[in-house]
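So that we are looking at the same thing, I have put the structure below in structure tokens.
One chain of protein is taken out of this complex; the other chains stay put.
And now, subunit A:
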Amino acid sequence: MDWQGQKAAEQLMQIMLVVFAIAAFITGYIVGSFELMIYVYAGGVVLTVLTTIPNWPFFNRHPLKWLDPSEAEKHPKPQVTSSVLKKKTSKK
């Protein structure tokens, strides 16, 4: 799962759970059945689990583009020079 996929998964999870909770409460209250509220919410949680927990292709649409290894070789990591080291040690 890529970065944007993770963000989407978290937001989708929160929105789905809240929406199912509201829907469950309203149906339960109108029908007058506490059990129905629990069942509707439980169904919503199962649906949310199936939607947001597996690593669906939907969450992998924005893969990170790493630099080629050859590109890294052209710009080598800057080496620590001896003068900098001396300055640091002299301060101490």
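Everything below uses one rule, namely that a residue touches a chain if its C-beta (ideal position, glycine included) is under 8 Å from a C-beta of that chain, and two chains touch if they have at least 3 such contacts; residues count from 1.
Note that contacts and distances are computed from a predicted model.
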Name per UniProt, for the chain absent here [options: "28S ribosomal protein S22, mitochondrial", "Protein DIS3 homolog", "ESCRT-II complex subunit VPS25" or "Signal peptidase complex subunit 3"]: "Signal peptidase complex subunit 3"
Touching residues on subunit A - with respect to the absent chain: 1, 6-7, 9-10, 13-14, 17-18, 21, 24-25, 28-29, 31-34, 37, 41, 45, 48-49, 52-55
